[in-house]
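Please read through the structure below; I'll follow up with questions.
A single protein chain has been omitted; all remaining protein chains appear in their positions.
Labels run A, B and C following the written order; every chain starts at residue 1.
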């Protein structure tokens, strides 16, 4: 650990970005982009990071040919970036991952501070309604703080701006592209989530593992009146799959969930449906339970399709892992949180109960022997996440930047 | 029956329209409109019929508040017309029904006579690919012939230009508005349908009765991970309805068909689907069998929804009846067909095997003691009905006009 | 053909058995045995046939290791026989097949002639309620008539007493054992079936092809409360199979039927069912349609089971083919029927509309170029087939024996 005075210098430097981090957040807020489409967002971050001296990789140099889960038809899919700053000597690899995508929500145009103050969404129908604008602003602030101490850096700091967290889509590509394979410390965070301003949750647990699938059933159309027997009914196959999946959910291991959330099939009332598409998600509170239910669900879908002589193409479109912060990371983050002076309350036991695909990265790093932690930066909200009037107490930006800068620097700076 | 010389004058008058009926058809062909949207088509027909001396009713004066089956969201629904010409004395009411709607098909732009000759669709994505342009052209020609003999007319001639035959939607409103309640003779026809040029099918039978439904299941959404038990799953209910409907189709009475042709449900993978919509059709070769299967299908859908505490709204969106021409009409049409000199072959036994909603009108008139007949006017086709290169031998226009003018006039003209 | 006087001698010989054939029938009636259990019945027939000079094969010498469809647990399965009489010179092979099994019905003990006259069933719960007692009695009479003319026999007469016709079970083994592979003429018949006394139906058509299956689903039990996820639910798999099968029945080719007639599953309310058993039958009016629906049904059952990680064992337990008598056989049977003088009316067009497994044999013989025919010997009934008060006008026994003796002898006797 670096000596306390150096860390106090880090904390002071972070405090100095109080205004710029808010300004960044508002620029990002007014330019929201959907997952796998964060082209301008990526450009903005890349320019800033390069100006700070970071080596930045975007596009193919970032994700190469790793599969993009849940890539919408026509989306670029080449968004996001990785930025690195190497120290003067060998040392650990510390990674901070932020997510950068917005949501398909039309932002409120009244009774809503971003609208009143003139920095609401300029992309109609798209809105930063989850706080990822703040996440990137914090990430850029941390990058700036770390860059201020380049001369004393041992090891390497890597900032990952991950596309498409909504739907738990983007992390799989980051993982497959190898960007956390050498990590000694892996950090991720979220603002808000019910944790109030002034509170920092460091002992976060109970992330649900999830896999999300899109299934296309390809059968054969036929005139329903004239020769129905020549059809292979994709809609009937899909319906049997829906009902079969329900029968897999009972488990003594709590938290198993199976939901077929969407289905579309058919073109006309007088045609045996040749095609059906459905989307479903699986969840479990333990990774091994998820994997078993995942195996059974895929078998069920594929065999039910085969039963109707229909072809099923099952595509993974989202994924996250189960996760709970380990005791060592919790203690260390508690110390950093206290040093910032920005949090009145530090919560050591907080049940997450939902999913974030950062867990794929955290779990991989832990599996290879590194440390990994996920934190919730408390912030009062104007209204719930994913609503048209979502907004948050921007005080979290400098407080969070301070906390994360301390975490990174305490690992990378020498006294 | 009027004397033969008068009928020969009718036939000669019809022959005189040989060129104008083709011109009308091409104007209509280049201005196709979808069902319940035939605004320009109705205006064209109304002007012509008024100029011929007909009393024309459109809009509310035509269909009043009769239900429009399968009315698309936002469609006008006030299209079509009824035109009447009353004779100098009392006599029978003779009705000719033509259909006027086009299809959501993009017309071919090469290797296709209408395109080559410059009279293909000016409404992108909409095409007269079934021949209803020809049907209306023939109807207008018959109206013109009949109008030429106004002075000798006993009784009343009524031409109905019916909207939305595709999907068997429009006839129910015509029936409910009362336009066939006083009919002594009800006539309808189709061109092509595999009957070659020069052939007239007068003994047409085996129309399938059909009912088509749209069902909306309204349940309750819920977060699929956090509290699935508060949801009422409309998708699961719809799937059970689909499978339940399959179990009703077996029948010793041939020709029962049940097809769920379309289904859409759900908004996101992590939400218990609150809503599902499906479309299905029922068919049977006998009216009473259709009505029994219809009763059972509606009970099934409604009770399956109730089983899941989901509300089902079942809307009739299309309907046609079973039908076969009676012997008397067949004989009389055979005589008229022969008098035209336009047909080399008159077919007395032709199995239709599909549906046309004109059958609702024919069946109603027969039930009230009138005569009713449906005829197929043979025409070689460039390609099948409902294809982008559909076109037909326009010789059918004057031949058909001649035949139908003779049928109408032999009932209404006095010697 | 033999000369008329020889055939008249045959007919007279048959008439001479008028009393003995009735006596035989009553002995058989009082000793009914279920399918694959016809031990005493077989012994009775074997003794008689040996005494008439026939070479008789029973047990393994009859059916060898051919599969016994629908063999009940514990049933002997070695019943039935084949008896042959060879002529003095080469000639055609003529086969008459009779069925010999009774039904699991308790015979009425009052208002019922067999009971009143003292020759009703001595095996409680088992009854000849379909008329197979009469079939065997007729078969033995024909055998006796033919044996009377041994000296003039050219070729070979073969009588097959087939077990287990009920459920269409026994014929498959007869076919597989090769007993009709050399047939030039194959004959089968039934008494009654709605055809009245004095009528002979020679033009019988529209036998439905059928296959009947037993499916055992083997999954894995589990305590339903404590660890349901370790179970593999055979009942759920079976239910999905039932519903999936319903969706295969719609066909433009009339007469397809799919019926799951029985299901049993599970041992206790608190155990995930490890096992389910169901029985279903398929029918179609055309053999090729049956075979296609059979292929699809087996795929459906096996794949639905696989979807639930349950094993499905599908066993054929019954089978019959589609069949209609050919014109040549009809004409020839008409002539024989007339010669008997026993029938007032000979029906040339009779739709069967059900199934008899003799059709497997008839179809095989026709396929190899032989002649084959199935006849209905009219007989008034006391009550319907398969009822506890079933009985028939025994006049059919000598009339039928006469008719069938003439058919056999006209093929085998030389003038």
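Everything below uses one rule, namely that a residue touches a chain if its C-beta (ideal position, glycine included) is under 8 Å from a C-beta of that chain, and two chains touch if they have at least 3 such contacts.
Owing to the predicted nature of the structure, the values given are computational and were not obtained by experimental measurement.
Under the touch definition stated at the start, the shown chains contacted by the missing one in the entire complex are A, B, C. Across the entire complex, the residue among C:45, C:201 or C:272 in touch with the chain not shown is C:272. One of A:222, A:258 or A:409 touches the chain omitted from the figure, and that residue is A:258. Screening C:17, C:69, C:82 or C:208 for touch with the missing chain picks out C:208. Among the residues C:259, C:387 or C:414, only C:259 touches the chain that is left out of the figure.
Listed here are the chain C residues that touch the chain not shown: 167, 208, 210, 212, 224-226, 228, 235-236, 238-240, 242-243, 246, 257, 259-273, 276, 279-281, 283, 317-318, 353-355.
Interface residues of chain A facing the missing partner chain: 243, 246-247, 249-250, 254, 257-258.
In the full complex, the hidden chain is touched by chain B at residues 226-229, 233, 236, 240, 243-244, 247, 250-253, 256, 292, 296, 299-304, 306-309.
The definition used in the following text is that only the chains that are shown with their structure count from here on.
The touch graph of these protein chains is complete, with an edge between every pair of chains. Each chain gets one centre point, the mean of its Cα atoms, and the points for chain A and chain C are 69 Å apart.
If each chain is reduced to the centroid of its CA atoms, chain A and chain B end up 54 Å from each other. In chain A, the positions touching at least two other chains are 226, 228, 236, 240, 243.
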